[in-house]
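One structure coming up, written as structure tokens, with questions to follow.
With one protein chain withheld, the remaining protein chains of the complex are depicted in position.
What follows is subunit A.
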Amino acid sequence: MDLLNIKNLRIEFPSRHGTVVAVDDVSLSVQPGEVLGVVGESGAGKSTIGNAVIGLLEPPGEMTKGHVLLKSEQIDTLSPEAKRKIRGRRIGMIFQDPLTSLDPLQTIEQQLVETIDLHLKLGEKKSQERAVDLLRQVGIPDPENRIKNYPHQFSGGMRQRVVIALALCAEPEVIIADEPTTALDVSIQAQILELMRRLCKDKQVGMIIITHDMGVIADITDRVAVMYHGKVVEEGTTAKILGDPDHPYTQSLISAVPRPDIRLRRFPMVNYIEAAGERPRNIDLSTHWLGRHREFEAVDGPLLSLKNLVMTFVTKTAFLKRNRITFNAVDDVSFDIKEGEVFGLVGESGSGKSTVARMVCSLYKPAAGSVNFSGTDLTKIKTENERDFFRRQMQMIFQDPFSSLNGRMRVMDIIAEPIRFHKLASSNQEVEQIVNDLLDHVGLGAQAAVRFPHEFSGGQRQRISIARALATRPRFLICDEPTSALDVSIQAQILNLLKDLQEELGLTMLFISHDLPVIRQMCDRVGVMKQGKLVEVSATEDLFEKPTAAYTRELLDLMPRLDKLSHEGLEVEGA
């Protein structure tokens, strides 16, 4: 008998433009003690399944076909009140973002006790004891005292533990985890996954993990269902799906995963989803405006050289200087980047990577140290004219494709703005021609120029950002987590694009990421940052094969094991 059985589920969202079928004829089952992974990219309908099982479909969504059986009892037809009693009691749910999953105005204790008492009717005193016990089980140190705290007093990883404790309150038989580790750092992710796996085996809970991350799938699941456009295209044991996928979508998805163990020349077969991946028209860069005027004066030594860079933030303001509490976000960081090199900067959130990038492009003024770019110390520049000269040579691509483009401007104006500002073209006509060429070259096509950013997907917007960065004909590109908000197949497309552009234009890049496999695919040399300090700098292959710093080894050990993944059709660099 299956613990949870979903049969022929179909979920529709009626809208003015016709009915959208979010989930189409999906059947899944989970056994006690088993972890089932549901993998797919955004919009595949994964989360909708989870919501439907617990009876919390967002209106106007409705289940038009199928059944949900919990231990052979049909639960989708129950009354709302009966469904509510199943939620939390028999089916627990864990959501993606631990920072927003908890009521900020109540202590952990209030939230735990309320839930425990509701389901188990233990009374105040017993519920409190159980709450402390649960916190201990999920690995929160000093639970007797921490339980009195509010959510904001916990770190992200600790909050996710609290969320898991809340989901476990009434010992549910099934747990549905919707992207439980996506918002967390790798080291925290590894701990949380380990915790979930242990709980699942110890308590014989059936678990469904909904994720887009192949690393999570490889790490924790026993079986996997792959979803594409609302349908399950393939289902099987984790080893089979990852190692020998049958369906072309699964194959393309797996080929797009950045490998920690090998360096690929390009990501193959990644155009399954976004048709925009195929280039409408390629520009011959050697003769085009973009390729011209690239004869920058040669530099002796490195193009960019950072020396003893320090950035200090005030964490507690006070009138008197001695009462202020400061914190060194970047502490004595020095490294060089040679012309034409891709330099990676890796570290967990809060390690100071982005702060370094902002100091390089003079968005922050360093508290100490120097930023030498082609022989000039940028921190000593006084006039705006001189600064503009370097700004033109240095461009930035940001992490969040949704907030880094002005939503009130057309794509044409977004990309033309830097050209006009730096007066790089002689006539308006020429500017428009350049923008169209750029859009073609990044794979969007010139027809994108008249549209607004909100009409594009995340990956397409990131292409717009890249086109905007290229519009000043830069020599140096700073990419701050350019793909961490994107799905894996889109990430592969963007990384391919960046690789191509780097080769064609001979760009020098500072590439920032928290994702070691991505770093391995992109960078020639890597710097590892921890709490504002640079702990290691070495050539990428050396870093992965024989890391010297203890912290680097730790990071490498925490990477999800992806050796099970199929190698079919991959072009390995240097092989």
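Heads up, the rule we're going with is that a residue touches a chain if its C-beta (ideal position, glycine included) is under 8 Å from a C-beta of that chain, and two chains touch if they have at least 3 such contacts; residues count from 1.
As a working rule, contacts and distances are computed from a predicted model.
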>> I notice the complex is incomplete. Of the names "RNA polymerase sigma-70 factor, ECF subfamily", "Cytochrome d ubiquinol oxidase subunit II", "ABC transporter permease" or "3-oxoacyl-ACP synthase", which is the UniProt protein name for the chain that's not shown?
In response: "ABC transporter permease"
> Which residue, A:V23, A:L134 or A:C169, contacts the hidden chain when the whole complex is considered?
Replying inline: A:C169
> Which of A:I75, A:M93 or A:I337 touches the chain that is not shown?
Replying inline: A:M93
> Pick from A:K7, A:H67 or A:R84: which residue touches the chain that isn't shown?
Replying inline: A:R84
> In the full complex, which of A:I54, A:L70, A:L306 or A:L438 touches the chain missing from this view?
Replying inline: A:I54
> Which parts of subunit A are in contact with the chain that was left out?
Replying inline: 54, 56, 84-89, 92-93, 95, 97, 100-107, 114-115, 118-119, 149-150, 152-154, 163, 166-167, 169
